[in-house]
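Structure first, commentary second.
All protein chains of the complex are present and in place, except for one that has been dropped.
For chain A:
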Amino acid sequence: MASAFGGPVSLTFQPIHACRKNKNTTFVASLAYVIEAAPLRVVINNREQHLKTKAGESPLLLQLRNITKRYGTYVANDSVDLALEHGQICAILGENGAGKSTLMKTIYGIQQPDEGEIVWNGEKVAVTSPSVARDLGIGMVFQHFSLFETISVVENISLTVPGSLPDLAEIIRQKADEYGLHVNPDAPVHGLSVGERQRVEIIRCLMQDPKLLILDEPTSVLPPHSVQQLFGTLRKLSERGVAMLYISHKLEEIRDLCHCAVVLRQGRVTGTANPRQATSAELARLMIGQDIPTARHAEAKPSCEPALTVSDLTYENPDPLGESLDSVSMAVRPGEIVGIAGVSGNGQSTLARILSGEIRLQGHMAGRIQVFDHPVGDAPPGTRRQMGVTFVPEERLGRATVPTMSLADNVLLTAHGAGLVRKGLIRRRQQADFADKCISAMDVRSRGRQSIASSLSGGNLQKFVLGREILLKPRILIVSQPTWGIDVGAAAMVRQKLVDLRDTGTAILMISEELEEIFEISDRIHVMYHGRLSPSVQARSVTAEDVGRMMMGEFDQKMRAA
């Protein structure tokens, strides 16, 4: 008898579910097998349902009727109706905070709707917990990660998928190869990068042979070629009858993959669209009610003296699984945005941590990083902040913010130097003002500064963190994945803010995986590949193809050849 445990966790504040006996005698087959055999397979506990579907009695796999979910007085989902057929891939579109994740969590049984019902295969069901959802055949990949930090990848997966650890590890390796979702099954989760964690989540879900797959922004941190691989997988699954609810802010992806789209605004369904026919602009208009503005991006007028210089920085990561750096050099001048493109996992996060001071260089290496000609390589983060450098890291929850603290307390984290503390005492009024300013400047949708960070929707928390660092009026801003998880409208706003900040003379270093973003607002572009940084190219004189080639490491060969 297999015992299964499922789901989400710790750092992410998604509920954990009971360890239940799972009567499902699911055997673990390779996904290829699942794809081949899925429609014919009769899983014991789902037998009737499955046969019924085969007999075609209920063409609809899932129906939501009138789902309403409130948090206190706040209505996060308001009488939502939705219908999904077998094999259909349906996009859920909506601004940050529209209630997309909330709706998905309701379907997956993490929380109960206050009103309305869920109909599964023509039968009304009460999805009281994620394990009930899994027994029905619902799988979910979460927006915030739900892995346990303290145990390894394969152990995490063994919580929901039966099988011995060595067997599971083998299957994970197979899947990793099959879908280009590379992870080491034995690596402890706490050492994994954001991208790797997402891959684990996806693999785990695929191993459970779901009938409905819920994907909450699964591609936000996947490299572009992996996205294509993932889409290939998803399409095959769909052909075999697996339905999907797909949340993403990347409209091109939705047009590429999805059969239908439902638009949520402020918790209500405000429209549907056929993503195959609509243009991205039309989808965006449906979503935010207006056209997406693109950032006004005049030619940069940088001064000559660099604000931030990195010279010949080599860093051997003591963690064998970590990313190392190999003679990285660059300079960022006041008044320009320098973009670092590249698939994540090529050293960007190490570089960001070295620049922020979370990883400190040995004293003799201090000069490899200079801020306005002062060596800072060995200086702690606080010292660098005092010199006017601020940072937006890629993990908004747990690193950029303390998940269990309010927004007000989270501004103190980095803004304490901006008059929020006097004689060691926290000045509550100034703190509240700063938080409010940050919330209104970035249009953070929350219930005010007392909201707990983890209760914010992903995109809104990201906007909050960006706002906090921008409001500090930095002389140098180092930002990783600035618009990760942000809706198209807000992303345009954020990019505009970055350009505006540049125009006030701030030196901005932007690390991003999104090429469009890099092209939209950077003035110069570097590419990172295997710990090496390409020479910079002028953003206005280079094509996407050039940069694409550089992302595959082509600059490297040239450099070696030279």
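Assume a residue touches a chain if its C-beta (ideal position, glycine included) is under 8 Å from a C-beta of that chain, and two chains touch if they have at least 3 such contacts; residues count from 1.
Going forward, contacts and distances are computed from a predicted model.
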Omitted chain, identified by the protein name its UniProt record gives, among "1,2-phenylacetyl-CoA epoxidase subunit A", "Dihydrodiol dehydrogenase", "Monosaccharide ABC transporter membrane protein (CUT2 family)" or "Simple sugar transport system permease protein": "Simple sugar transport system permease protein"
Just one of A:P162, A:P218, A:P334 or A:G347 touches the chain that is missing; which is it? A:P162
Absent-chain contact - pick from A:A126, A:A281, A:I426 or A:A544: A:I426
Thinking of the whole complex, not just what is shown, which of A:L413, A:A441, A:L515 or A:V542 touches the missing chain? A:L413
Please identify which residue in A:F148, A:Y246, A:F464 or A:F555 touches the non-displayed chain. A:F148
Looking beyond the chains shown, say which of A:S238, A:T309 or A:T401 touches the absent one. A:T401
Missing-partner contacts on chain A, residue numbers: 1-5, 8-10, 12-16, 18-19, 25, 27, 148, 150-151, 155, 158-159, 162-165, 356-358, 380-385, 391, 393, 395, 398-405, 409, 412-414, 416, 421, 424-426
